[in-house]
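Yeah, one chain of the complex is gone here, protein chain that is, but the others are all in their spots.
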Amino acid sequence: MADAALQLKARSAFDGLLVPGGPKDAGIVVTERKDLQIATVIARSSGFAEAIKTAYGIALPSGPKRIVVHEITLLGTGPRAWFALRAGERPLASDLEQSLGEHAAVADQSDGYGVLRVSGAKVRALLAKGVPIDLHPRAFAADDVAVTVCSHIGIMLWRSDADSSFDIAMFRSLCGSFWSWLSESAEEFGLRVEAE
Amino acid sequence: MRIPCPFCGVRDLTEFTYLGDASLAQRPDPASPDAAARFHEYVHLRDNPAGLHDELWYHGGGCRSWLTVTRNTRTHVIEGAKLTRTSKSWTATS
Amino acid sequence: MVVVGAGGHGLATAYYLAKNHGISNVALIEKGWLGGGNVGRNTTIIRSNYLLPGNEAFYEQSLKLWEGLEQDFNYNAMVSQRGVLNLYHSDAQRDAYARRGNAMRLHGADAELLDRNAVKAMAPFLNFDDARFPIQGGLLQRRGGTARHDAVAWGFARGASDRGVDIIENCEVVGLAIEDGRVVGLKTTRGDIKAKKVGLAVAGATSQLGAMAGLRLPIESHVLQAFVSEGLKPLVPGVITFGAGHFYVSQSDKGGLVFGGDIDGYNSYARRGNLPVVEDVCESGMALMPMIGRVRLLRSWGGLMDMSMDGSPIIDRTPVENLFLNCGWCYGGFKATPASGWCFAHLIATGQSHPNAAAYRLDRFASGAVIDEKGAGAQPNLH
Partner (left out) sequence: MSDMAQPNRLPAGGAIEGRVDRNRPLAFTFDGKSYSGYAGDTLASALIAAGVKLIGRSFKYHRPRGIFSAGPEEPNALIELRGGARREPNTRATTIELYDGLEAASQNRWPSLAFDILAINQIASPLFVGGFYYKTFMWPASFWEKVYEPLIRRAAGLGRASESPDPDHYEKAYAFCDVLVVGSGPAGLAAALAAGRSGARVILCEDDAQLGGRLLSERQTIDDAPAHLFAAAAGGELRSLPNVCVMSRTQVFGAYDSEVYGALERVADHVTAPAAGVPRQRFWHIAAKRCVNAMGATERPIVFGGNDRPGVMLASAVRTYLNRFGVLPGRKAVVFTTNDDGWRTAADLVAAGAQVEAVVDPRASVDENLTKAAAAGGVRVLLGGYIVNVTGGARGVTSAIVSVAGKRQILTADLVAVSGGWNPQVALTTHRGGKPRWSDALSTFVPGDLPDGMTVAGAANGDLGLAESLRKGSEAGAAAAAACGFSAAPAPQPRAEDEPTAVAPLWHVAESRHKAFVDLQNDVTADDITLAHAEGFRSIEHLKRYTTLGMATDQGKTSNLNGHAMMAALTGQAMSDVGTILSRPPHQPVAIGAFAGHHRDRHFRPTRHTAGHAWALENGAVMVEAGPWLRPQYFPRSGEKDWLTTVVREVRTVRSVVGVCDVSTLGRIDIQGRDAAAFLDRVYVNTFSTLPVGKARYGVMLREDGFVMDDGTTSRFAEDHYVMSTTTANAAKIMQHLEFCHQALWPELDVSMVSVTEQWSQYAVAGPKARELLMQLYGPDVDLSNDALPYMGCREIPLRGIPTRLFRISFSGELAYELAVPARYGAAVLEALMALCGALGGCPYGTEAQSVMRIEKGHVAGNELNGQTVARDLGLGRMMSTKRDYIGRVMAGRPALMAPDRPTLVGIRPVEKGRRLTAGAHILPGGAAAVAANDQGYVTSVAYSPTCEGWIGLALVVNGPARHGERVHAFDAMRNNDQDVVICSPVFVDPEGVRLRG
């Protein structure tokens, strides 16, 4: 096939599901985070913490916490597992592989997940309809991360910077079902979709 | 029922999958001369206590860890939970 | 002779020991009140739609006994053969049900494979329009149905009692007297009892009683919840099971929808379950018959299931001489009550397995001759 004829257009996970628009005073505002590079990182050896320190100059927190370093957001998703994100085009998985070498198993997952940013005055009331964990500010602090199940769908959830704003990642194939739950649950609060 | 995952914190039952008695983590030596009998016991026979029970749960809806949970089968009160693998291995952030 | 456990199986065993074998010198001892075990807390379904050799002949015998039970013991157990319909939702499931139905027919049982239209004619209220897993058809056993569970216990109790069996309630076994590898009696909270033969029919407490004889058994105790709705005018014709989720339903003669689903899935002796299964059952119910949304769940209860490693029961001798074991019914024990009693009585009385229960051996796990209807393997909570 001639080069010119071959146009491989990328489609985001929520392509065709999210249609921008909605009331100005909506209690819920949703944006798809489309431009993320994503990788899973699994520590393979006890040298992992040191490798991170060498590469990024930080000590990784233990537990389900978020830390941001060199524009990379690292989310603690398991005792040895992290979910890494970085905005932009720059490949993340290969960078991490290079930095961490044999201390980590890195897999590119940039296409494997859909990520939504959900915010608005009613965001906690909305998430209470599916997320079985306590998101009250006293219980879920700014750097907290949770891997959990919402409406039978596995999600990763973390606070973005604002108090009433959460990022939620889920498997790409489940974005349609997640959206059907979210949009139905948000209807009573008013829902606005914004482009990134 | 809520299970205190050592990594994630206390989580609802729906996030977990049950396997069974914690002895399932102690696979017999396949090279032993009585391996057939030992594997039969390992795979099939259970103490099935009415009271405290060490048991294996998988936190598949969370951190994907296998947990060894100590739970009272009469009251469902959970005494504690630990990562199944901690006894034999390292942790990543220490 | 002593039979331990005045639940359905123990009562039926005592009844048939007396009736079939003329053995009336039987004490039937019970920790609580008679009929207080799973015979008093189940969803009352009777059927013989089994697949595997070793199972089907036994359950078909049981169904035939159900069909004659009322006349047998002059007590109305309200056997109601309104049919058991197992729905299928895929070609593979259809073929698996065809395999099952053919196995039933080879054993002389009745079975029909219905297509979607035939199911719709029988149960037009099912979700045919907006289903996640559309109904393609069903396997129907018309002779299946329900029986009034408490009446079954009372009927067997009355029949056994009339034939001279002593039923002793509030009598808990605290030890077994074993001499030279042979059981000679029991210690109970109401004194010691000498016995030539002891049969255990104590689903839910099998491991504890087994341990008293030094046995470690292929059994886990799990809780199964069941539910009943408020009384309604007739709505559901027979027993219907959902093939794409955990849900089965029938309607009692008093009008309540009696329904249930999967076991809670963790070892338990607490006789109560938790919300995830309640929700799973109701989600399945609403997926299958969305007109029950406003019907109210009235009451739930939990029974202890003797879950075996292959999902099939054990009726066998034990390594202890004269100690016999009837256990591992998983959550299918109610329908088995008459045949279980019949075959266990046969085993205790003659020392030989009844041909219809010959496969229910304790050593089948070591030998590999397992009877695994679901193909789930040695994990009891998956059966």
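Here the chain labels run A, B and C in written order, and each chain numbers its own residues starting at 1.
As a working rule, contacts are C-beta pairs under 8 Å (C-beta built on N, C-alpha and C of every residue); 3 or more make two chains touch, one makes a residue touch a chain.
Given the structure is predicted, the values throughout are model-derived calculations rather than measurements.
A.B. asks: Where does the absent chain make contact, in terms of the chains shown?
C.D. replies: Counted over the whole complex, the chain not pictured touches A, B, C.
A.B. asks: Would you indicate which residue among A:R44, A:K65 or A:R117 is in contact with the undisplayed chain?
C.D. replies: Answering carefully, the residue with contact to the hidden chain is A:R44.
A.B. asks: Of the listed residues C:G83, C:G101 or C:P313, which contacts the missing chain in the full complex?
C.D. replies: C:G101
A.B. asks: Pick out the residues on subunit B that sit against the missing chain.
C.D. replies: With respect to the unshown chain, the touching residues of subunit B are 1-3, 10, 12, 17, 19, 24-25, 27, 30-31, 35-36, 39-40, 42-43, 56, 58, 60, 64-66, 75-78, 83-85, 88-89.
A.B. asks: Mind listing the subunit C residues that contact the chain we can't see here?
C.D. replies: 33, 35-36, 40, 53, 56-57, 70-71, 74-81, 89-90, 92, 94-103, 105-108, 111-113, 125, 127, 130-134, 148, 150-151, 154-155, 229-235, 244-245, 251-256, 270-272, 274-275, 278-279, 281-287, 290-302, 364, 366-370, 372, 374-378
A.B. asks: In the full complex, which residues of subunit A touch the absent chain?
C.D. replies: 1, 3, 6-13, 16, 40, 42, 44-45, 80-81, 102, 105, 107-113, 128-134, 136, 138-139, 151-153, 171-174, 176-178, 180-181, 184-185, 187-188
One rule holds in what follows: only the chains that are shown with their structure count from here on.
A.B. asks: Using CA atom averages as chain centres, what separation in Å is found between subunit A and subunit C?
C.D. replies: 48
A.B. asks: In subunit C, what residues contact two or more other chains?
C.D. replies: Not one residue in subunit C touches at least two other chains.
A.B. asks: Which subunit B residues qualify as touching subunit C in the complex?
C.D. replies: Touch list, subunit B to subunit C: 1, 12-14, 18-21, 36-37, 40-41, 43-50, 53, 55, 57, 71, 73-76.
A.B. asks: Inside the complex, what are the residues of subunit C that reach subunit B?
C.D. replies: Within the complex, subunit C touches subunit B at residues 207-208, 211, 216-221, 265-270, 274-276, 309, 365-366, 378-381.
A.B. asks: Report the residues of subunit A in contact with subunit B in the complex, numbered from low to high.
C.D. replies: That would be residues 43, 45-46, 48-49, 59-64, 77-81, 132-133, 146-149, 154 of subunit A.
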